[in-house]
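Note that this complex is displayed minus one protein chain, with the remaining chains in position.
Naming follows writing order (A and B), and every chain is counted from residue 1.
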Amino acid sequence: MRYLPLTEADRQSMLAATRTASVNDLFRDVPEAARLSGPIGGLPNHMGELEVERHLGAMAAKNLAAGSVPSFLGAGAYRHHVPATVDHMVQRGEFLTAYTPYQPEVSQGTLQVLFEFQTQVSLLTGMDVANASMYDGATACAEAVIMANRVTRRKKAVLSGGLHPHYRDTTTTDARFIGFDAVALPADPTGIEDLAAQVDDKTSCVVVQNPSVFGQIRDYSDLAKLCQAKGALLIVVVTEALSLGLLTPPGEMGADIVAAEGQSFGNALNFGGPYVGLFAVKDKYVRQMPGRLCGETLDADGRRGFVLTLSTREQHIRREKATSNICTNAGLCALAFSIHVSLLGEAGITQLAQLNHAKAVQLADKLAAVPGVEIVNDGFFNEFTVKLPKSATAVVEALAERRILGGVPVSRLYPGAMDDLLLVAVTETNTESDMDAFATALAEVLS
Amino acid sequence: MTVKYTKDHEWVRVEGDVGAIGISNFAQSQLGDVVFVELPEAGRVLEQGKEAAVVESVKAASDVYSPVSGTVIEANQALVDDPSLANNAPETDGWFFKVTLSDPSQLDALMDEAAYAAFVEESH
Partner (left out) sequence: MSMNSQGRPSAIPTAAIPAAGVADAVTGTFTGNRGLQIEEPLIFEQDAAGRCGVDLPDAPKVASRLGGVKPRAKVGLPGLAEPQVVRHYTRLSQKNYAIDSGLYPLGSCTMKHNPRLNEKMARLPGFADVHPLQPVSTVQGALELMDSLAHWLKTLTGMAAVTLAPAAGAHGEMCGIMAIRSAHEAKGDTARTKILVPESAHGTNPATAAACGYAVESIPATADGRVDLDALKAKLGPDVAGLMLTNPNTCGLFERDIIAIGEAVHAAGAYFYCDGANFNAIVGRVRPADLGVDAMHINLHKTFSTPHGGGGPGSGPVVFSEALAPYVPVPYVTHGASGFDLVENAGDGPAFGRMKAFHGQMGMFTRALSYMLSHGADGLWQASGDAVLNANYVMARLEDVMTASFEGPCMHECLFDDRFLKGTGVTTLDIAKALIDEGFHPMTMYFPLVVHGALLIEPTETESKASLDQFIDALRALAERAKGGDVAYFQGAPRLTPRRRLDETAAARKPILRWTPPVGAEALAAE
């Protein structure tokens, strides 16, 4: 078997060194009844590369790749063009097959990347400091709420009706088991909810998403001040990280914590994972942050280097008293994010964000021209909500038959509700002919 | 001024009904470089033997238990600003917090300096 280097001669020689007759004898502590006598039944035997490729290739062929047809799906995962350099760099063995950088002398590559990543995330979000990433935006959001509870010593979180339902549900799952209240406001497609009215002196935090799951953009500066006056924290969630290249960042609005999804940079859609959670806070909260942190220091020769730091907050030290039970960050996904952002730089990120917005405006106008179709948003970045005269679920199925991935029905995220609404996302990967094809097909389906 | 020690390596130095509390020299030598301390706020009521503070080194975090019951009157801001005091002056400037003792008789059961030194010697 190609991955197993021991030969029979090796095994015999090694068994002799351990003074054991057979490999089976090494398993003598396993109760007889639980020891299988041979390879497990019900599973195939080993396969060479050719067979594996054939098998998995056949499975892959049953999926419709988003890039092979006009695609306008968002709702928390966005199809952006990832430069070729990114995938080559992340597959360098020294990045791909390295462990967590607990031995800093032989991990300066990983550590410097994390330090740069933390800086990039701080700059993008307008916050003071960021961690080395979380599993995804939704778990980052839940951890932000848990942190706010810890900091304020309160137990009531208010979740905006513009928060992505997966993020809301991840948070409410934690609320149930960890023991706090998460008040989820009703879905707010038009962005008119009154959050200020929900904040009192028992509120630990208010969680808003900007742009919201419906694409609405708001300035939360006033809410930030109100929260501060009441001793609560403002948590801003961002699911489309590219929006940070154009919109006023949460840090400038006065956010205490930013919990975001970084998938848009460097990471393919991958049917939902692995993604990369971004977590950034104000300086005063740094010791309350969950997750890994990389810090700068000097080595014994007086040269600058990097190490994981403030680890005493983490589970392997504090055990029951840890700030969270999280062990891993998103490592390679954070590296991919970082490389992509390095390639874009200041000029590129601004230009790419503007390009996305302009294309979204272009498509919104084309769709609004289709009879019966209304754009719900007063403003948006690269994703907006469309109101249809028919079931959005049925429309999307019909579009799929015409080989167009025409957005996400809102009812997919809110079962049994708002089936007349459709979330449509546009990125730099959509051409004008894609958009025309969409508008034409939509008109057909609705007529 | 009496100094008493606990089996958990805290000391308490009492003047009148106020006790200053910290960790022993042996404790700091075992911990390594102290990087951070979490101290109780003034007004907090502490129980003998229960967690009162946290002392963190790079690779370990340890709870500091209060040697006596009482109410916190002051936390050592100088220690918060410079955690190395816990290593360099653990039994003087590196005090953690001060309390007014609610039951001074609790001191009777604690070890004096000589007894503590013997305790450290035999158990380590």
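We take it that a residue touches a chain if its C-beta (ideal position, glycine included) is under 8 Å from a C-beta of that chain, and two chains touch if they have at least 3 such contacts.
All of these numbers come straight from a predicted model, not from anything done at the bench.
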Options A:278, A:294, A:388 or A:445, residue touching the unrepresented chain: A:294
Hidden partner chain, touching residue among A:70, A:101, A:161 or A:254: A:101
In chain B, positions touching the absent partner: 8-10, 23, 27, 30-33, 35-36, 55-65, 83-84
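The rule is short, and it goes like this: only the chains that are shown with their structure count from here on.
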Geometric centre distance via CA averages, chain B-chain A, whole Å: 44
Chain B contact footprint on chain A (complex, rising order): 287, 311-312, 317-318, 321
Complex contacts: residues of chain B adjacent to chain A: 35-36, 56-61
